[in-house]
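Structure first, commentary second.
With one protein chain removed, the remaining protein chains of the complex are shown where they sit.
What follows is subunit A.
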Amino acid sequence: MKIDNLAVQVVGDPTGRQVLENISFEISSGETLCVVGESGSGKSVTSLAIMGLLPAGSLKPSRGRILVDGEDILAASPARLRELRATRMAMIFQEPMTALNPVETVGEQIDEVLRIHSKLSKTARRQKVLAMLESVHMPDVERIYNSYPHQLSGGQRQRVVISIALILEPRILIADEPTTALDVTTQKQILLLIRELQKKHNTAVLFITHDFGVVAEIADRIVVMNRGHLVEVGTREDILARPREAYTRMLVSSVPSLIPQKREAPVTDIVLEVQSLSKNYSRKRLFGSGGSVAAAQNVNLTLRKGEIVGIVGESGSGKSTVARCIVRLQDPTSGAVLVKGEDIARVSGPQLRPKRQRVQIVFQDPYRSLNPRMRVGDSIIEGLVNFGTKREAALKKARELLGLVGLSDDSMQRYPHQFSGGQRQRICIARALALDPDILVADEAVSALDVSVQAQVLKLLGEIRDRTGIAVLFITHDLRVAAQICDTILVMQHGSIVEAGPAAEVLTSPRREYTRTLIDAAPGRGWDFQNFGPLISGAA
């Protein structure tokens, strides 16, 4: 496939604003080409253009050609395009949770591809679908065939999406962030699966991602994009080790390293002590109870002044439950949460309110955690005013805090939608700091951010810790991020802590099998991004 000077513009925009400009690259059979770039770089628009799936009425290609086996996609009729989809080029999407029709069985959904593009009989189609499900290593394919998407795990759904894409052995597979929503261990399996099927059918894979770990793992060649422009194309070694452009260099060096920095363990006062915390969710039914699920079991941890403790684990490991119990957004079932020696696990109502000052939280999604109808200044001072500070004094403090997180004074009067994701997360941090808490809980606080922004926010958190001596409980699924910022790391699995220790120790010489699995699954672990070279073994 070859993309030649492609440009895409916004429909009906008199200024002729281009979303994509001068995009040209090629990809050949059996090759994996990674397209990397931050949000808004145009990588997804490129992939949709290849499928002919640009949202009609808002985006349209204005120039260039997209040649698949010599045939120009942009010149093809709608009927011809439909014929080509799934047979010549196919696509897998980012969110396996929403990419499948929730009201049809997965078997029917895979079968639909065959119904559209082939004249096979019903039984022949069924055989083919079952064979496909087997080739993506699904257990018990007969049962899976008749399952609905909500009955499958994220990894299984992504396997179904892959089955839909590959059942007709297309020449090109476009994978748009196919593993971003998955846990590392699942991600690893899916990457291996794509590679296996690619080898088998000699498919060209166009892999879109923002994750350089994945890129280092799978790419033959790399395309770097930024704001609708193509920055650089080259082999994996070219881009990762010898980037020519400053933007590429910045991007690659922003990727956090898996090797933790050696830090002195702080020997300061304990500000938070969690003792055998458990949280059970009980399933309620009309008649009788349906038993209960333990989201967190017997969790113990201590947090000292100025310390950053990371809790890492896959989805469903209970790390967010622990965070929410500590902040008392949820009520622990048993155990104690001692903040400076005072147990807040049992207090409620008016007794709890003053305690809330001591522990503040920053959430994952900065787009949804600020009230869109409140000015930023008002959002920041809300807590202060609630606890009796005069408005004037609170506003003064809010301005100082904005300075601390690197935003200007005039931000006070603006609304959240006027800020980028990274800026919003800074605002959320300022809001959390407004009450001078002893403890800041950051629940996946950088997971929704682009790498370059992520690096900035991590740096900011480190600086704030140094300046104010605040203790931070840092919840993340990303071992790189944890390695970068945490002094101590706790690894959680199935609601329990399976390993705890200084970050350097846990990440370089893990004692538990599960921790080792997690580290091994982290993509691109053999590459040292900051130093633009492969990791020297032995340093790890």
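We adopt the following convention: a residue touches a chain if its C-beta (ideal position, glycine included) is under 8 Å from a C-beta of that chain, and two chains touch if they have at least 3 such contacts; residues count from 1.
Please note the rule applied: contacts and distances are computed from a predicted model.
Student: Since a chain is absent, check the UniProt entry for it and pick the matching name: "Fumarate reductase iron-sulfur subunit", "ABC transporter permease", "diguanylate cyclase" or "Transketolase, N-terminal section".
Tutor: Of the names offered in "Fumarate reductase iron-sulfur subunit", "ABC transporter permease", "diguanylate cyclase" or "Transketolase, N-terminal section", the absent chain's UniProt record gives "ABC transporter permease".
Student: Just one of A:T87, A:N300 or A:S334 touches the chain that is missing; which is it?
Tutor: Once the missing chain is taken into account, the touching residue is A:T87.
Student: Can you tell me which of A:L53, A:L352 or A:M374 touches the chain that was removed from the display?
Tutor: The one listed residue touching the chain not shown is A:L53.
Student: What is the set of subunit A residues that contact the non-displayed chain in the whole complex?
Tutor: Interface residues of subunit A facing the absent chain: 51, 53, 82-87, 90-91, 93, 95, 98-104, 112-113, 116-117, 148, 150, 161, 164-165, 286-287.
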